[in-house]
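A single protein chain has been omitted from the complex, and every remaining protein chain is retained in its original position.
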Amino acid sequence: MFTERVRDLAHVGSVELFTPTPEESRAFFVDLLGMSESGRQGDSVYLHAWDDYERFTVKLTASSTSGIGRTYVRAASPQALERRAAQIGTGSWVEDELGIGRIYLCTDPDGHEVGLYWETERFTPSPGKGPALKNQADRFPGRGANVRRLDHVNYLSVDTPACGRFLTESLRARPTEQIVLDSGDVSAIWYTVSDKSYDLVYTNDWTGTHGRLHHVAFATDTREDILRAADVMLENGIHIETGPHKHAIQQTFFLYVWEPGGNRIELCNAGARLVLAPDWELISWTQAERAKGQAWGLKTIETFHTHGTPPVS
Amino acid sequence: MFTERVRDLAHVGSVELFTPTPEESRAFFVDLLGMSESGRQGDSVYLHAWDDYERFTVKLTASSTSGIGRTYVRAASPQALERRAAQIGTGSWVEDELGIGRIYLCTDPDGHEVGLYWETERFTPSPGKGPALKNQADRFPGRGANVRRLDHVNYLSVDTPACGRFLTESLRARPTEQIVLDSGDVSAIWYTVSDKSYDLVYTNDWTGTHGRLHHVAFATDTREDILRAADVMLENGIHIETGPHKHAIQQTFFLYVWEPGGNRIELCNAGARLVLAPDWELISWTQAERAKGQAWGLKTIETFHTHGTPPVS
Amino acid sequence: MFTERVRDLAHVGSVELFTPTPEESRAFFVDLLGMSESGRQGDSVYLHAWDDYERFTVKLTASSTSGIGRTYVRAASPQALERRAAQIGTGSWVEDELGIGRIYLCTDPDGHEVGLYWETERFTPSPGKGPALKNQADRFPGRGANVRRLDHVNYLSVDTPACGRFLTESLRARPTEQIVLDSGDVSAIWYTVSDKSYDLVYTNDWTGTHGRLHHVAFATDTREDILRAADVMLENGIHIETGPHKHAIQQTFFLYVWEPGGNRIELCNAGARLVLAPDWELISWTQAERAKGQAWGLKTIETFHTHGTPPVS
Partner (left out) sequence: MFTERVRDLAHVGSVELFTPTPEESRAFFVDLLGMSESGRQGDSVYLHAWDDYERFTVKLTASSTSGIGRTYVRAASPQALERRAAQIGTGSWVEDELGIGRIYLCTDPDGHEVGLYWETERFTPSPGKGPALKNQADRFPGRGANVRRLDHVNYLSVDTPACGRFLTESLRARPTEQIVLDSGDVSAIWYTVSDKSYDLVYTNDWTGTHGRLHHVAFATDTREDILRAADVMLENGIHIETGPHKHAIQQTFFLYVWEPGGNRIELCNAGARLVLAPDWELISWTQAERAKGQAWGLKTIETFHTHGTPPVS
């Protein structure tokens, strides 16, 4: 019998990124991705993608190095938040973030901080600068990549199966695709908490370091936005790591760049692809299939396997 | 306090359309929309969009006139199906459809048949004709509009508020946008059962006739697919009613055509727009706002208000 | 026997536009079309589209009203310039423009000024701001409509056949398409001096006023650029007159807006369409064909027939 799974999490809300080059990183998100600044606090600047209904999409924090801070995930209801907190048990309640109410703060087995919350401040456009259509959060920027919203977070992890159990048991996420090595080890898994085909991803960290980031991805409306973004990155001296191309796994059209602080950023477009089947069967890719490269034959670039943030020597 | 709402329905699965010109209609769906035939039974031919994981997307039934038959909506679990059946109460269980198990068959207050189900047959590609990538249902057609999947159904209804109550109470759908006339009457409402911004829509039927269809929509991956489809429709003598353009309401990029049997078909693309907020606040458009036309200023065409199927005199 | 026609003109180089709102018009061209400022002189500001190899694309001149000043057309060689001047005879040599050498200044029968020239100053990017690839004129802006270059100029004229003779005889342009009314009168003709399907167009001015402008058009690389531009125009309160849609005549994908000064501006994309046949046969559209509207059925909007600049009462 199919095990019913109540959806307790609505979606990934926002993410904190550390950067050793805060001004350059801010310029990247604002001028090249098309975000706008929606707040400042301490060493952090808050950045907002134009159709995010919440106060911020990225919290950019000046730091000695790069990497990922908290990932905020919104609960589906206040009741769901309580249920998740009760089940996880090992976290703690805090209320210390701009635009967010009570947060149940916990960590995955690899040490990445995850903050679950319900109360959230709606994004309010600057007076006289609101969108022409009232069913979008902010004015369309017409600048750079024009990213609409956060799409997913891809963590590096030393123990991917343990992290996966955290996601399925503690966050009730569903795995949709994975890579299974010839050894039988799972080297990467893609999870969804929504109808998108993935929201959170774990990839093996070959260095054995904990708490690192592979990449954070932002969604554009079209593939053309991504092709245009590639020109914008080229003109502005941003390192284009690989793409534009189409992933075989999950079929996302992608472009990977490194923002000035060193964090890998993906621009992605899924077309009309959603995982609507509640009983979607986990798809496994073999080592041989993975070795074929991306959908249209692009070989996976070496740094895609070696670069993570913060860097390790 | 926010009222928690368990999601009992996963997504709209498929729809039956009646046509007085079965051969021409079939050719439209196969040659111009890019579907393939996945079954035949009695007076019906079953058509499949390339990334639908179920057996069929459209059931096309030869009839004396046009219009809509059953809409099949998949439950989120077997338990959810039982819950819905128990709450609705007035329906009946049948098991009479190709590729679908037990169906709880009910009608909305306007008389449109809705079949809720859990058991479903997975689509199986013809031997040797499967997709290159195993995470999609069938081979990409490279033909006409290349529609990926069913997107939404827009019914006509004599009593839109009553139909809306059926959706929210019986199907636990959520309204996301609506048109409120100066009289205070709601003339159209858009509902979602998923993370898409709408799945089922009711629009007032000015003729006072029950059970009619405004349109059925299919999603393409890109807006370019829709521009290309416009050329394809033009070359093949299909009536283009309006578009391509972008809706103000829901912001969907659209093209409306009449298939040879007379039913209005929409090709649509939402970009990366989703309604991820569990507490999304219903957006109301006034009569004056509606009168402005579509997003980029296109005036709503007269037949959009008068044409429905089956036609009435 | 086919009459050989030496190509004496290379392409339309730039155009002067008058505006009663110089600051707002400049902001439109820079912020919304993606041009950059490349000079100032007197009441004029010079604007440059990113892949124009010459000093400027548009000369925007503050004035009491809107309208078009000179159209500059580059000769195919110094010898060709002399040939054209000798044949036309009625013009005069001047040397009074930024970035342009000797100009043979003449007027078409309707009074529009045309300046033929050979010597031209190459566009030089600001130091440190040049493009990443040396085969383009300037850095890709990643802003608004990102227009690449001037595409064509569409004049209004009281005597379209006379203007046409000027183009074919004096400028050696070739007509590619035209509208022939039931009366036998030609109401619009499209001419090319290049391999593009048109560069200069005349449309009847129903008001009987001389020297007016229907529109100036700029080319984008993709149709998606134009769809994005529609959003940008909407957000910035620019009047969208009609489109995006595809013309039946010449098949150009278009968007028409009115810049703040009142001049009609078209954003256009021709795809890979060129007129490569040296013996292309002029295509005539009847009044009935024209009445069908645009390629996908959009009706031609009333102001398209009535609005020109400067406005007349």
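The chains carry the letters A, B and C, assigned in the order they are written, with residues numbered from 1 in each.
We adopt the following convention: a contact is a pair of C-beta atoms (placed from the backbone, for glycine too) under 8 Å apart; a residue touches a chain by one contact, two chains touch by 3 or more.
This one's a predicted model, so the numbers in the text were calculated from it and none came from an experiment.
*Asks:* Of the chains you can see, which ones touch the chain that is left out?
*Replies:* When the full complex is considered, the omitted chain touches A, B, C.
*Asks:* Quick one: which of C:17, C:35, C:60 or C:76 touches the chain that's been left out?
*Replies:* Residue touching the absent chain, from the options given: C:76.
*Asks:* Which one touches the absent chain: C:15, C:58, C:200 or C:295?
*Replies:* Counting the whole complex, the residue in contact with the absent chain is C:295.
*Asks:* Using the document's contact rule, name the residues of chain A that touch the chain not shown here.
*Replies:* Output for chain A: 223-224, 227, 230-231, 233-234, 240-246, 253, 255, 295-298.
*Asks:* Can you list where chain C touches the absent chain?
*Replies:* Counting over the whole complex, chain C touches the hidden chain at residues 1-2, 4-7, 10-11, 51, 53, 74-80, 118, 133-136, 148-149, 151, 177, 194-196, 219-224, 248-251, 269-274, 276-278, 280, 283, 295.
*Asks:* State which residues belonging to chain B touch the missing partner chain.
*Replies:* 32, 131-133, 139-140, 142-144, 146, 222, 224-225, 228-229, 231-232, 234-235, 237
The working rule: only the chains that are shown with their structure count from here on.
*Asks:* After a C-alpha superposition of chain B on chain C, what does the rotation angle come to, in degrees rounded to the nearest 5?
*Replies:* 180
*Asks:* Roughly how many whole angstrom separate the Cα centroids of chain B and chain C?
*Replies:* Centre separation, chain B to chain C: 44 Å.
*Asks:* From the C-alpha centre of chain A to that of chain B, how far is it in Å?
*Replies:* The answer is 31 Å.
*Asks:* Check each residue of chain C and list the ones that touch at least two other chains.
*Replies:* 224, 231, 234
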